[in-house]
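In what follows, a single structure is set out as structure tokens and then discussed.
Every protein chain of the complex appears in place save one, which is left out.
On to chain A.
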Amino acid sequence: MMGSDARDMMGLPSAVPTPKPTLPKAPKPKMKGGMAREVLDLNFEGAPPISIVAPKFKEKPKIPFKPRRWEQTPFMNSARKDGLVLRHWKREGDAAPNVAGLPVTPADSNAASEMDTDDRPAANIEDSRAAKWNVRIDRPRYSAEEYDTHLKNADWSKEETDYLVDLAIEFDLRWVVIIDRYDFRPQPKSEPSEDAMAIDTPTPHPKPRTMEDLKSRYYAVAAKCMALRTPLSSMNPTEFEEHEKMTKFDPRKETVRKQYVEKLFLRTPEEAHEEELLLKELSRIVLNQEKLYEDRRALYDRLEAPRAINPAAAHASTTVYQSSQGLQQLMQTMMQSQRLRDAEKREKRRSALGVDTETANSHSSSAADLRTGGGGGGGGGRSSMGSASAGGGGGHEKRQPHPTPQHRHFNQAERVRFGISYPQERLTSGVQFRHERVVKASQAKSAVQTTRINDALAELGIPSRLLMPTNRVVTEYERLVEGVKQLVEIRKMREKVDGEIKIWEAQRRLANGDGADEVDDQTAGESAATNAQSEQAKDEGASKEAEPKEGENGEDASKVENKEDDDEEEADEAARTKAEEKVEDEDETEHLENSRLEVEEDVKDEDEDGDGEGSNASQAVEEEDEDEEDDDDEEEEGEGEAEAEAEGEDEEQSDDEDDDDEGENEDERAEVEKDGNAVNSSENQVDDNNEDGENEDPEAEANEANEPDDGSSTRARSMRKRSASVISAVSNKSTKRQKK
């Protein structure tokens, strides 16, 4: 019943029953020594049918050393004073790296086990390597006399002081733990710390102590002890610093700080959420700020601004301008350079027209002097170039190629009658209607301001839709609205500044330690106070109103106020601190005078223009107006830029002349324009933020983080004006080029 049976069953031919028929025996020779293969197979002398592979293990590694035994070795810890011997596992041969430095006396028997009996003679028993971490702080030491002479305190008995110092040292000045464990009994029977354990037993008459009490007492004692050991004069710097720190400790400040922490901890979800939002906003402002600084620096580079600040470190340097003095200084520098530029321009124009008066000469020379004295080298170079080319009279030639106008000419009477004017400064591209002017005049940047202005107008009994909007009426109306705007602005600023003064005062009071109980009341009362103040501000503003209005007539006034408008709009968002407010006021009046002067001169210039080629020039401008209807930039700039553009036109002349000399300037200008736009847009963003904050909550403005923004706002304002003029100059020129 073996393989043969199976074969039978399966109908296979019976084979020679070899023991392992499946195994290959190929390499075997058929015959060996004349013997049949079968015989050989029987003898099993050939290769065995099954190759038996003996299991082979990995060879035992030959290690060159004998493994060492581990043994339990006793050791001590020199941080312990009782010589406790413990055992740990150690390699047999490892020598003890360090030896306990404590004297082992026979009295050191500690354990019931044999461990100390056989270890006893080993005076050089190993020391724990953890012993080096045993660090203790030095205890302030004082004798009873020293205590009496130096450390007496009505509130603290010597016993309690001792207890405090002990506890402080025991817990390594971990005050959170110390106050937790502090449990001094006035008449301790035995060790005070002993009954400190029983939490539940009532203390007889313990003085309630806060952590600040403990800290201030300990620091006072420790500082005194330190000074007694080493006189202040012979302390090394670290010691002195430590001493300073301890003497400077102010428990009241700490208490107030803790109260703040507590409040922070107990914020409601809404408050937490609001704070989160504010933080996000802040980070956005900071981000924008970076960009703003960047743009501003680029502008500075191009606009020959006073290099009073290092633009690279704008962040740090703005602190200089956070004081009222700094701001004033900055303002004056900028004003001066502005004046110089204006004077220069006038000078240029005059020379271009061939008018060369004594006064103009002296003016320009003094200006040049000042300029080279105060401004950078680059600025000087440029101005000289401008005046040099001005001598060539390039401006003239520029205007001559314009074709003769196809428009009907109106004489003066007709112009007045039809209300047609050929403005020297382009207000907007295209035709401008009076009703637009009326509507525009009464609109401020924020809705709140607009309603306020409208309220004021209603109070004065002036309808929002003028009955007879003649040219003069509209001009007068604009003037009035500008006045109102100004008042509203002043009032707003006043409120802001008052609010801030309040906050600062409150903070100062807190810092002086008037107790934080008032914190609540102050913040609550703040808004009420500001409101009251704002009423006052209104009144004061009314008296101020008279100033700018008087002594100005007709168009001049309107121009002046246009300029004011420009200023104000920016001032709106800019000023925040008290210091700035001051500067602002001065700035305003100065500006007023300044611009009045300028306008008068401008008018004079124009008259002169009108006589000569002036008519050509104005016609050219008019044409430009028509051509430029699609110019986006212009339209966006809006009315606010009108004045600046007029200025720009002045500049244009010199620019053109520059162009004749160096044609590549074009690109550069375009860049400036881009930069200028960027500045405007980013500034607008910041403005929006500020406005939001202002409506919400005056406290938010006290936020320190806003300050860098504020510090530079004055700078930004004048920068912006300047950039606007550059933009208009460039755009003017480019359209002219296209025409050519």
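In this section, a contact is a pair of C-beta atoms (placed from the backbone, for glycine too) under 8 Å apart; a residue touches a chain by one contact, two chains touch by 3 or more; residues count from 1.
Simple rule for what comes next: contacts and distances are computed from a predicted model.
Comparing "NuA4 histone acetyltransferase subunit", "Ubiquitin-like modifier-activating enzyme ATG7", "Dynactin subunit 4" or "Coatomer subunit gamma" against the UniProt entry of the hidden chain yields the protein name "NuA4 histone acetyltransferase subunit".
Listed residues A:6, A:232, A:264 or A:286: the one in touch with the omitted chain is A:264.
Across the entire complex, the residue among A:177, A:448 or A:501 in touch with the chain not shown is A:177.
Considering A:91, A:129, A:417 or A:508, the position touching the chain not shown turns out to be A:129 (whole complex).
In the full complex, chain A makes contact with the omitted chain through residues 77, 79-80, 82-84, 86-89, 108-113, 115, 128-138, 170-171, 173-177, 179-181, 191, 193-194, 196-199, 211, 238-239, 242, 258, 261-262, 264-269, 271-272, 275.
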